[in-house]
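A protein chain is absent from this complex, but the other protein chains hold their places.
Each chain carries a letter (A, B and C) given by its place in the written order, and its residues are counted from 1.
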Amino acid sequence: MNGCIVAFCCEHSAYPAADLAGKLRLHYPENLRVIRVPCAGQVDVIHILKAFENGAAAVLVLGCEDGACHHISGNTRAKERVKYCNMLLKEVGVDGRPVAMFNLSPNAPHKFVRAVNEITKIKKESGR
Amino acid sequence: MIIAERKPMEEIRQMIAPYKKLLLAGCATCVAVCWAGGEKEVGILASQLRLDQSKGRKKISVLEATVERQCEKEMVEELRDKVQEVDAVLSLACGSGVQTMAEMFEDKPVFPAVNTTFIGMPEREGLWVEMCGACGDCFLDRTGGICPVVRCAKGLLNGPCGGTRKGGKCEIDPEKDCAWVLIYRRLEKQDRLDLMRQYYTPRNFRAVKRPGRIQAVKA
Amino acid sequence: MGNNDVLVVGSGISGIISALELANAGVNVYLLEKEAVVGGHSASFCCKATNVCSKCSACVVPDKIREAVINPRIRLLTNSTIKKLSGELGNFRVEITQQPRYIDVEKCIACGLCTEVCPADPKAVYPPTVEATPFCYILNEVLCLRFKGEKCDICRENCPTRAIEFELKPKEQELSVGAIIVATGFDVFDARKKGSLGYGRYANVLTGLDLEQIFTREGYLRLPVSGEEPHNIAFIQCVGSRDEDHDYCSQVCCKYAMKLAGLIKYQSPDTKVTIFYIDLQTAGKGFAQFYEEYKESIWFVRGVPVEILQTASGELEVRFENISQGKVCRDTFDLVVLSVGISPGKNSWGLARILGINLADDGFFDTKDSLSSNETNVDGIFLAGTCQGPKDIPDSVAHGIAAASKTIQALGGVASQRRGNQRGH
Partner (left out) sequence: METKIGIFLCNCGEAIRNIDFAATKEEVAQIPGVTCVNLSSNLCLKEGKEKMISCIKKENIDRVVVAACSPDFKEHFFRQVLESAGLNGHLFSMANIREQCSWAHEGDVTVKAVEVIKMAVNRARLLQPVKKKKFPVNREVLVFGGGFAAINAALQLSRVGLRTTLLEREAILGSETVELGSLCGFDISSMMSEVEGDENIEILTSAEVTAAAGKIGGFTVRIRKGGEEISHKYGAVVLATGYQTKLALEPELKSDINIVSQEKLCRMLEDPNLEIRPRTIGFMFDFSDENSRLSTLATLNNALAAKQKWDSEIYVFCKSVKVDGPGAEKLYREARDCGVVFLKCEARPRITADNGRVKIEAKDVFLGEDTILACDLLVAEELLLPSEGTEALSSLLNIRRDSRGFYQDENVHLYPVASEKKGIFFVGGCRGDLDLSRVLTDVSSVVVSVYELLSSGNILTEVEKVKADPQKCVACLTCIRVCPHDAIQLVRVDGGKEVAEVFDLACDACGVCAAICPAKAIKFRAYRDEEILAQIEAIGES
């Protein structure tokens, strides 16, 4: 159990936002591991489940703002998948909605940090 | 195409409770197309089982494999080595596939992970609707190509029942269309409404004696 | 055969888009910028998304800047201005002056050592803003001890890549280009000119641009002095638009004010937001729906107040005519935001003289005829973006692409032969 948070970051939005957060020296928990993806819609259910198999404490899927996806609906699909994953995890006794989806734009570093903090809080509450 | 959906986790859990090592066998034909038992779904279920943290759950190891058609003995044969390695098989194929598997590997318990539900078609991405009940006595010539046996909630051959809701919806489930309204409209288009006036005697839905067996004429 | 290179003057969103579009079509571009960083005004705008994207387009800008900076066909000339122009379509000669920036853009890796060791107070060498491109440190001549005659050499010695060089003079160079796109943008209306609104006197009177920058920097809104969350905010529209001196609508203020108001409401739903307006400019894709959504939660008041006074307790008193009640009302707010408009660039007149292009009555560059908004009175000089008249980001983008299109058409599509390739990922 490594207790990391895995964040799948869309290269159009969340990834540059994370970079900007670094440039602004906005600090967030060190156990965040970012995987860069071309679109939040590219993140498959199995990627998320595998992160948990590997001991992740929580998974973040970060995509473009609703209505601003470069691929029209990749972010809304991701949101559905995140919901589905939480259901799948609940079925096997992993409670507390450890997968979360957030929407942000590339120039919203604060929102990125807020997302990371929020999932950290969720994780703490469920005691994982 | 055969449509199936995954069984509730609790049911699967009970079936496999005694076993430590499992093979998850998918089928890349019908159940793959309906997102129930293809390679992707095998991966998801396997991952779920490995993650299972429910009470009293012991760690199990899970192998994954998917064959082209699980209802073909020759294709299932490919799995022999893998089956030897495990205590039990969890099949994500339709009932026919599960039975093929069970027959091929008689010494291993084979369990179904999906419920085979109906023969249907995709209405849109991710939604399937029932079209055929495999009754063995096709009636579609008289109903404009719409099957009242499965698409009418009451299975009426002489509909509609009189309870049709506004907008042509079924009285039992307002989400669904009344099959007989659909039939009327279709026949109207084809100018064959006279068929609506005919009376059909109740039918024996077991036209094919169970278990069904069909021999194609040998060429 | 004439020259097919193009000079784009100004690297705001329109200029960048023009340059990118030309480069993608196989044309070599000089992108001239008078400041040290590219991007212009739009690079500093904040994202105004609530739970959905509000289509403010601010996020397009950094993306396009990045694309332009790495494009091999675009040569960026920062700190540069045009001195002289001669020639004609297909064969312009442009003399430009490049002010030294003392830190080599190619070499600076933004490590920050120079700032650390700089003995001046305040520091004479410092990082650019976070969103700046190129992300190269800035050496301020006014603050630097060396330029004051001292023998300081500390930053130069400490620079790991030897990027700092003091002995630099302004560089003159002549460019040969086939056509010129002017994309010098706009100036934000100086709200101090409307003295009765108290901008610059009262700390809690801000402009829309200030608000954008607060959101960019902090991510949420706090009062400038007390640092507290404002609970009662007023937006005043048409500050520097649609008045005696500005015979036009700035086209962006209603949009940004409403979107910022929406963002404030989203972040803190209990905050009261009032918008004082003349006419709401809700045309444009998706914006009418946006208005419909907010018209219940934001108080829209017709009529623009002319005076703001600060009360003894530090609140801002706004007097306005309440039309529905038929009397003059006064209301107090913790924060008043002036929706400042788009004014023509201060340097437009000088540039117009150098280039020989006309200015319209309102101070923006004039077009050849009223419909084709890219062409000037000089063949081969085109306009892109807000230097021609107010535009929002999507319109500026479209206008920038259109300017590139007109340029290519004017150059006779000769570029096609030289076209290598593009459109990869």
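Operating definition for what follows: a residue touches a chain if its C-beta (ideal position, glycine included) is under 8 Å from a C-beta of that chain, and two chains touch if they have at least 3 such contacts.
The structure presented is a predicted model; accordingly, all values stated were derived computationally and were not measured.
In terms of the touch definition stated at the top, the absent chain reaches A, B, C within the entire complex. Residues of chain A in contact with the chain left out of this view: 2-4, 6, 11, 15-16, 18-23, 25-28, 30, 33-39, 41-44, 46-47, 50-51, 54-56, 67-74, 77, 81.
Against the chain not displayed here, chain C makes contact via residues 21, 24-25, 55, 57, 59-60, 66, 70, 106-107, 109-113, 160-161, 242, 247-249, 251, 254, 279-289, 291-292, 302, 323-324, 326, 370-374, 389, 393-395, 397-399, 401-406, 408-409, 413, 416, 419, 421-425.
With the whole complex as reference, residues 28-29, 32-33, 35, 38-41, 43, 122, 124-126 of chain B touch the missing chain.
The criterion applied here is as follows: only the chains that are shown with their structure count from here on.
If touching chains are joined by edges, the resulting network of the protein chains shown is an open path. When chain centres are taken as C-alpha averages, the shortest distance to the whole-protein C-alpha average belongs to A.
The mean-CA centres of chain A and chain C are about 33 angstrom from one another, to the nearest whole unit. Centre-to-centre separation of chain A and chain B, using mean CA positions: 35 Å. None of the residues of chain C touches two or more other chains. Against chain A, in their complex, chain B makes its touches with residues 9, 40, 43-44, 47-55, 57. Residue ranges of chain A in contact with chain C, taken from their complex: 12-13, 16, 20, 23-24, 64-68, 103-111, 114.
By the touch criterion stated above, chain C contacts chain A in their complex at residues 45-47, 49, 51-53, 55, 58-59, 61-63, 130-131, 216, 218-220.
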